[in-house]
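Shown next, in structure tokens, is the structure this report addresses.
A single protein chain has been removed from this complex, and every other one stays in its place.
So, chain A:
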Amino acid sequence: MTTTHEHPANPAAGDPDRPVGFGRIQRKEDPRFIRGKGRYIDDIVLPGMLHGAILRSPVAHARLVSIDISAAAAHPKVKAVVTGKDLEGLKLAWAPTLSADVQAVLATDKVRFQGQEVAFVVAEDRYAARDALELIEVEYDILPPVVNARRALDADAPVIRDDIEGRTDNRIFDWEMGDAGATDAVFARADVTVAQEMVYPRVHPAPMETCGAVADFDPIDGGLTLYETTQAPHAHRTLYAMVAGIPEHKIRVVSPDIGGGFGNKVGIYPGYILAVVGSILTGKPVKWVEDRSENLMSTSFARDYLMKGEIAATRDGKILAVRTSVLADHGAFNATAQPTKNPAGFFSIFTGSYDLEAAYCSVTGVYTNKAPGGVAYACSFRVTEAVYLVERMVDVLAAKLQMDPAELRLKNFIRPEQFPYKNKTGWEYDSGNYAPAMRLSMQLAGYEDLRREQAEKRERGELMGIGVSFFTETVGAGPRKHFDIVGLGMADGAELRVHPTGKAVVRLSVQSQGQGHETTFAQIVAEELGIPPEDIDVVHGDTDQTPFGLGTYGSRSTPVSGGAVALVARKVREKAKFIAAAMLETRAEDLEWEKGRWFVKGDPGAGRTIAEIALAAHGTLALPEGIDGNLDAEVTYDPPNLTFPFGAYICVVDVDPGTGRVKVRRFIAVDDCGTRINPMIIEGQVHGGLTDGVGMALMEIIEFDDDGNCLGGSFMDYLIPTAMEVPDWETGFTVTPSPHHPIGAKGIGESATVGSPPAIVNAVVDALAPFGVTHMDMPCTPARVWEAMQGRATPPV
């Protein structure tokens, strides 16, 4: 591994007198997890707690004729049965989504996707609740479904959302970015143009823990405590206050340990609201935990983008412009979790890592009779789709020009001196140094040797592919003037208290789903204050104990909340300076900071540590004017810009010519996420994302039949990589700090999920080049690869 700048790995490990900040340390959360003492949603048991279960639609599109709940209600263990009609009376039948649409909590008029919520049963135990679902009789009047997004705008397509007044078609939005005229002009004069249609299929984040909630409504004081699997506890609380009419100060949302999120746990699902309704109706706590099929069939899916990409270039491989049009399948309700002004998320970053003369994209979003969602699965608000598009297109161009794909990328990168770089769709990339990362990945891969090996193998009829991708991520939304979710600005808060003995607690508005926040954020405070991370408790996931903020998704924890934590620690440090000055009977401006203590300039012996200062702050010391008696601070951080991590990935595959089976032999990932807080955690985030990439590129897809039946509704059908499908990852890094982030960190959570699918598909297409294949869509399953080898590659939808 090479690097331009690196923090030493935990130089003071084991020495309690020497504080450490950044570096590899073990995680503070692990001791409970390795003992099985994590506390996940289904581990929460409250006295008298009842269990809820949801009856779901077996069909994709139908009018509700009747629901007979009498037999279920008569079940001896059933405490309540709720239908859409009951919710209408409570004005809770429809709930706002995170994209200014509404979603049925329980169907009242029609069902609009298979798996939609139709009725809710509350019973004494989970088995009885399931039994009672079988006793509910529902009569459906089947309607023709819209399954293929390409048919959604046909004149004779059934109107799915006839609940919305005046709606006569299935169009959700038309959105464009860039300059169409300028782009067309470049295409008209370019030496070379290439075009390719491609599908980013519908996939699902499928965290190992499904979604669930425990609602505990107190009828006496009108307070609601809601434990739920959420990546955004504060945003959820505010929305519940708006939806349910329970005053916000009476709502406490607790997000306990979360068994993986990946964007699946951002949205507000009907099940959460139904648990609350169940608790209000019965006066008891109600638990609802979905099963795996419910998770795969009804909660937030990802992608489902039908794209056309085009590149205009010179004969010698200078890329001039990129143009793209997209048909976006949002399912039956527009429930994507994304900033208000960005209906296609950050897809307009499809210009990638290249210096272009012009760019243009148009996106049309449509309703279909499928589960709602779209922004999930570590996608960075659709940077995933954008990176796939441009990185696949660069390879299509490389094939046309018969250029090496790595060389073609190197030729077109934004140059280091161009940063901060304003692209043609309005983004300002904060920092980047792309060529060294690309060259490092080639060096780690032994790129030249691989190409030689490939040539030899081709001679022998063996199918080996080498795929390259280079991505620029767009994370850390964001400046609140540009980005909000349902009107809530995308800022995050942090509160820091240093106790009298010098131990500290930092409270965050974001919530970990496995990313190791209890460690990383303690390390940030440690770095800033010079007290060891084990002396810093990180509190998160409970709205009663943490400041307001928008939560963890889109890789925003480090860029936004990490900034908040660094700044709150600096605020404490600054306050400590004035208290130290009083202690040392000197002026604050005469003090100098070294990690952990303020001392008198020129007299290093005369100093006070943070612990000494904390004790004095809470003690009897006469405090300077304007300094109150604590060592606490709070901030809300509104980042000035997003951050733009990047990386260079190389994938090596072998394809079995007899079966079409793809084996990922090697994967080399060079990432640059700016300042590295804990290299061990960073590596873990990258490994996980690369595995997602193998899943999406080779295995995962949520398909539907013509009637709208979901064909990916269990782990028997929705295939996720196991240890046998992935190689031992090879990672490297460069460090290009963000110039505007308080510690220069950029975020890493989703980089590999964004960057790896095109590298793998490019490798498969490269392997299939002897068959004349220039593109194939994901997932590259054996059957689909084999078809491509026969010249019959088809899109998956």
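Going forward, a contact is a pair of C-beta atoms (placed from the backbone, for glycine too) under 8 Å apart; a residue touches a chain by one contact, two chains touch by 3 or more; residues count from 1.
Note that in this section contacts and distances are computed from a predicted model.
Among the names given as "Transport permease protein", "Cytochrome-c peroxidase", "Nodulation protein E" or "(2Fe-2S)-binding protein", UniProt records the absent chain under the name "(2Fe-2S)-binding protein". Residue-wise, the contact with the chain that is not shown comes from A:257, picked out of A:86, A:101, A:228 or A:257.
When you scan A:384, A:515, A:555 or A:675 for touch with the missing chain, the hit is A:515.
Here one chain is not drawn; of A:52, A:207, A:493 or A:530, the residue touching it is A:207.
Across the entire complex, the residue among A:40, A:173, A:548 or A:786 in touch with the chain not shown is A:40. When the missing chain is restored to the complex, the residue among A:310, A:683 or A:750 that touches it is A:683. Interface with the hidden chain, as seen from chain A, comprises residues 25-40, 42-43, 45, 126-127, 206-210, 257-260, 262, 291-293, 513-516, 534, 680-681, 683-684, 686-691, 714-716, 720, 722-724, 726, 728-729.
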